[in-house]
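Contents: one structure, followed by commentary.
Of the protein chains in this complex, all but one are displayed in their positions.
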C-alpha cells in the first residue's frame, strides 16, 4: 500500500465515498447513527454490501420518502428506512448476539477521540451535567470484526481527536482498526499508526498536529 | 386433602389418567419420553392443556398415523406426532430457554429412584458398561415449576424406588414435587413425604415397603 | 397458564402494583405499547422502575408516564435524544434515577432472566465507566464482564397480531425488544393490532409463543 495524496481536505460526502469504496464486496456492515450513515449513499449497487441495523434488520435499504414512510420501519437513528430483497427481521437479543458474536464484517462509527492504540471514546463527554447515553456503541466497538471511525481530525477548537490517550470516557479498549478523517486516513495495528492517505495537509503538518508517532505507507 | 383409597394397584393407563386429572386447566406441560407420554391420551379436550416437546414445539397433538406421518414432525421420543391449532415451532436454544427459564408448569418424568428429599435419578444406571445418555432430563428436572414422577413403586426385583437416598447417579437435586406410582401417590415438600392416595396396599404394608418416614393425608 | 383476552387496556393493567419493575417494549416509538402506558397512567401505580431502550420521546407514551411522576428509576441504553425533554428535565432536577446499560447487554440480561441463566460473561463495556462495580474475568485470554439477569414484574409489549393461544407476530423493526421482554417478566401484556382466530397464524412464523403471554388486548 502506498500513500495516497490529494490537494484538499475531504468533504463529508467525499469521506463517506472513500469509506464506501473500501468496504469489501459482500460485507455485512453496520453504520451506527449520524454521519456514518452517509456511507450508505455511496455503496455500489453491485457490491452486495448488506446493511445491518441494531434494531433488528439485515438488508436495510435507503431512507424512506413520502408514501414509503412506515413508522414500524426505522434505523438505529430512528429515521424511516426501506427494505431490500433478502431482508430479515429479528429481535433485539438476536440482533446484538449477531453484533457481539463477531458476525459483522465492518462497522463505521463517529468519535470524540481515538487513541493511538485504538481506544475509542464516542459516547460521553465526561461533563458533569451530561446525560450519559450509550446505545449500541459499546456492543459495536467490541463486536464488529473491523471497527472504522469517521470523524474530522480536529475539534471545532482545533484540537486533534487522534490522541496518545483518550481524555473522554472510553467506549471500547483497543478496538479501532482504521480512522478516516477529512485530512488523512490512519491504519491502527499493534500500537502503530500508519497514515495511508493525506488530503490537503503535508506530512510535517500532520506530524505537528497530532501528538502521536506516525508512519507513512 | 384427604387420603384416597382404592382396592387395587393402578395399571399404567389408570396411573396416566390420574396424572392427567391432576394437571390444571391451561397448563403448559412436558411429558418427556416413554411411559409419561401416555398421560396425553387422558387429557380432557376442554382442559386447554398445552403440550411442549423439547425438540421445539408447543401445542403438540397426538401420535400421527397413516398419512399423517411426517418425518419432520416428531416428539422427544422421535415418534411421529401431529400439530394442533395454536402450534408454534422454535429452535433448540429457544426450546430449552423456555424449559430452563421456568415457563413450563408441569413436567412428568419416569425414574429409577426418587429420594425422600426429591432427588431424582432417571438417566444413568451407574453400571460400568452403560452408555450414559441424558437428553433433556436434567434441564426438565431443574426447569419445570412442578416435577412429577410416574413410575412403579418397586423394581422388578421388588426393591422400593422411593428411597432415603438415591443409589443411582442423580439427574437433579431436590427437584421432584410429586411421585405417582401403581400403589400410592406421594407429595414431597420440605423433606417430608405425604401419601395422598393408596391403591391395593394398606398403610402398614406401604410403611414396611419403603424405608422412608411417611405421613398420610 | 393460558392467555386472557382483555376487554380493554384498563382491564389489562388493573393489577400493576406500586414499586413494580415494568419492562416496556419499543425502540423510540416503533413497538411502543402506547395505549397500555396510557392506561397505566390512569391506573395510578407509582414508584416504578421502568426498563426500556429509551427514556421517552416527545410528550406521549413513556414520556407521559415519566411526566406524571410515576417512575423512580429508568434502566435504559439511550436516554438522551433530541426529543427526550421530559426525561432530561427530571434527570437534571434529580427527580429520577438512571442506570445506563449498553443496548446489547440490556437485551441479553433480559434474555438471561427468561432463560434461567444466573449470569453471563460478555466483552461489552470492559475498560469503560460502565464496568465499574462489575466483576471482570479472563477466560481463554479474553477479558469479560459478569452481567446479571434483569427480570421484570410486568412487561408491556406491542405486537402486530395475536391468536387465541397468545402467539404473537410483529411488524418489521417494531419487533425489537418485545420478544425478549415477553420471556423476562412474570406477567406479559401484549397490545396487538388484532386477535385472529385459532390457527390464524402460521406456526412456522410465530415469533413469541403463547407460553410467554399472559394477556392480550387489541387496539
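As written, the chains take the letters A, B and C, and residue 1 is the first residue of each chain.
Following the convention adopted for this analysis, a contact is a pair of C-beta atoms (placed from the backbone, for glycine too) under 8 Å apart; a residue touches a chain by one contact, two chains touch by 3 or more.
All of these numbers come straight from a predicted model, not from anything done at the bench.
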{"item": "Sole contact to the chain not displayed, among A:20, A:97 or A:111", "value": "A:97"}
{"item": "Options A:89, A:112 or A:180, residue touching the unrepresented chain", "value": "A:89"}
{"item": "Touch criterion as defined above, residue of B:21, B:134 or B:208 at the omitted chain", "value": "B:134"}
{"item": "Residue of B:73, B:114, B:147 or B:179 in touch with the missing chain, whole complex considered", "value": "B:73"}
{"item": "Interface with the undisplayed chain - residues on chain B", "value": "53-57, 70-75, 78, 83, 89-93, 95-97, 99-100, 119, 124, 129, 131-139, 142-143, 169-173"}
{"item": "Those residues of chain A which, in the complete complex, touch the missing chain", "value": "24-28, 48, 50, 52, 58-59, 83, 85-90, 97-105, 142-143"}
{"item": "Chain C, residues in touch with the chain not shown (by the definition above)", "value": "108, 112, 115-123, 137, 139-140, 142, 144, 148, 169-172, 202-205, 207"}
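Here, only the chains that are shown with their structure count from here on.
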{"item": "Of B-C and A-C, whichever chain pair has more C-beta contact pairs", "value": "A-C"}
{"item": "Farthest chain relative to chain B (centres taken as mean CA coordinates)", "value": "A"}
{"item": "Interchain centroid distance [CA atoms averaged], chain A/chain B, Å", "value": "55"}
{"item": "Distance between chain centroids, defined by C-alpha means - chain B, chain C (Å)", "value": "35"}
{"item": "Chain A-chain C separation of Cα centroids, rounded to whole Å", "value": "29"}
{"item": "Touching two or more other chains - residues of chain A", "value": "none"}
{"item": "Shared interface positions of chain C, touching two or more other chains", "value": "111"}
